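This is the structure I have questions about; it appears just below.
Excluded from the complex is one protein chain; the other protein chains are retained at their positions.
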């Protein structure tokens, strides 16, 4: 099992106190905190190795290039990709998905279809909605009451015009772990590209692109202990090879003349401009940290936490959570609302939504206890629409959280009612 | 004047030795080194303030948001932009220019024209060449023998179909400082957008967007002492307001529903996904460092260095440099080649180019003396074509360089001939 | 962050907001939205000879946004339009009597923005 006390010592920020209280960080789904190993890797890079890469002949630039490409290999191994060339460094999941929407989207025609789901993050909806302008149709798979996908709908909605199926591996609100291997089979039998949004899976469980057999996988460094400003698009090499570039500029060309240009090989074809070497080096340090713990252990730990948290929430009077109860198909994230508070003196204003305390007030009051949760639509408004609520509060867990944190969280929930005098 | 010895102490990497020799870093045009103040700002951010921004209610997220937005204001002031909303954080100059090529480009029609120059970096050529597909024509302003732009050609090439004029402020090869204020007037009289590539000016001289009156200015953090992975697109607010977004996802929306989405206000409209808060904070620390020195002083220092270096090069037997001799219109960058070496035993292979020693060999041999220069086409192949050469070596200067560095550089040039036994 | 923003004055205005409800035939109205959290507010006005004869609001939102709508509508009821036009954001924040953190400022000012919008398009 994971030794949380040992791990916490690696995260300087967790020593901060708020209102004299130990900080309880329950917002890793938004962004994770960083271990000193990652922070030091960044400093070390700038103190000893910084240079522009690829075109430099001098030794320092070779060292920087080497660090950058070794980071690529490390990330490649981490998701069991067969070639480092499959790893394109981007800024974040959002850029990775936009890259795909722009490049794959360019080839789509009036009447072509994309299938996605109602539980997607805006990053996996809005870029595809851009394509509506040219007549591309977007179909959304609905969810069951327990927050799992209606898997039958894939076969109902898919047609020969379905060129792309793009699905999140883990929902950042419901926590649902989707059966992407199965969805991938449906996609490939139909000859559709299969894209996986791995923003909430790669940081939290073993992810094996060979096993999933996805064509593309997108994820963000900052959600997996790495720095901000670095993310990854994995793509099958033979598909990347055939694709047009996204952005133009330095590094991504073979030759440029006034008359036109030809492209470099993948992955450089997709990495226009000076790359974020620091980010790649930092991400690689994060990968090493996670490998050291073992992704199986990370997953087990979060299962354990989410089980305990759901049990405590169920015991708590008046809280509803969203998504599956079964931790086998649920990641370490719990979106919830206060409902059915036994008090007549409740704000009329929320009654019609069946929510008794607005998530903003929940987050504000939890913060008084140094318990940090997110509140809002979590960039998943279509899912909020589907659930018929304007917003939720959300607690999420990572390797530095333990049962104590959950107890503090539950205590703070009690305080919400006290502060609001309910 | 600048106290280089004091400044150098702030740059840990400069303490490194190569082959027992002090490192002479002459490649700041590719990327600058980082002072400890920037490195520490990054560590400090992760050790104390890291959180996702904008949508967080808890105090830590407010602190991170505050740091991010204060960084935006600081960058805004640095280039004398009237509103912080004019500052869009991107990855680098390349992304800024691609953002413009995609969004402004979308409105262009068959037969519309863009004017740029033969001295541009690939980042200001390739994104515009993408638009040729839809019939957009690109016209290139030529250069004079001294490496200045043929300013008359603007009036010759401009037509009512010219929608965009995009020009580099300072050439990364010739060093030429273009009269962009004048070019801006020509653009605006014609009703064309005026874009300035500030990658090589903002780090090295005072740049005032109000005075230049450009519509857009693009630059990179990593070239101005800041971290990699952060760059800036400045845009006039009223133009940004009217533009379509570039990437879709979190942060950049107002509302998203299955039927479609509406956009957030600028600058968030252009910042899809989790932003690089670390990058913004690091860039802000870099801006503070530069402000402390004073951009007038940075410029004066580089003028002084380039004057001395050109004098030494002129005295040196057999070296040609490219670009203006007058340091008033030249930044701190010198691209050069060995020519006319008085030796019959020279590689036949290069004779026809008039270059006697290949820039790769120059860079390799300088590196033996720990003198780090770049060699190649410097992402400016059209300019290489125009100059009729395959490549150059390039030395460039910044605040941590001094006359000693230039002397070492010249000594190392002497060594090139020795090593090659010429 | 302290408990101060949930002092009794705010909680009362949240739980039993003043002027909560609709006006059937308003001659000024506007709908405000806080997209970050999905808060919605609708304000209805009856204006007669430059005087705000009646004002009501409906909507859903957090304690801060509902309380602020309650307090704001009380402030302006019976006043003339110049009073509203001169009203500054800070006047409302002062009336709330609490210190609002940056993250909650949008909640606190949603009613203010919606009211300003409403009186900018008055029907006769």
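Lettered A, B and C in written order, each chain numbered from 1.
Here is the rule we go by: a contact is a pair of C-beta atoms (placed from the backbone, for glycine too) under 8 Å apart; a residue touches a chain by one contact, two chains touch by 3 or more.
Worth saying up front: this structure is predicted, and the values here are computed from it rather than measured.
> Among the chains you can see, which ones touch the chain that has been omitted?
So, spelled out: the chain left out of view touches A, B.
> Which of B:57, B:384 or B:399 touches the chain that is not shown?
B:384
> Hey, which of A:12, A:35, A:56 or A:221 is the one touching the hidden chain?
Once the missing chain is taken into account, the touching residue is A:56.
> By the contact criterion defined above, which parts of subunit A meet the unshown chain? Give residue numbers in ascending order.
Against the left-out chain, subunit A lists 54-59, 61-62, 65-66, 253-255, 264.
> Counting contacts across the full complex, list the positions on subunit B that touch the omitted chain.
Where subunit B meets the chain not shown: residues 18-19, 345-350, 352-353, 358-361, 364-365, 367-368, 375-377, 381, 384, 390-391, 419-421.
Just so we're on the same page, only the chains that are shown with their structure count from here on.
> So how do the chains connect up here, line, ring, star, complete, or something else (other)?
The chain contacts form a complete graph, every chain touching every other.
> What are the two chains with the top count of C-beta contact pairs?
Greatest number of C-beta pairs in contact occurs for A-B.
> When the C-alpha atoms of subunit A and subunit C are each averaged to a single point, how far apart are the two points in Å?
That gives a centre separation of 37 Å.
> Which integer distance in Å separates the CA centroid of subunit A from that of subunit B?
Their C-alpha centroids are separated by 32 Å.
> Go ahead and note the Å separation of the Cα centroids belonging to subunit B and subunit C.
49
> Counting only residues that touch at least 2 other chains, which ones in subunit A make the list?
Only 18, 360, 364, 367, 375-376, 381 qualify.
> Tell me, which residues of subunit C touch at least two other chains?
Subunit C, residues with two or more chain partners: 1, 36, 101, 104.
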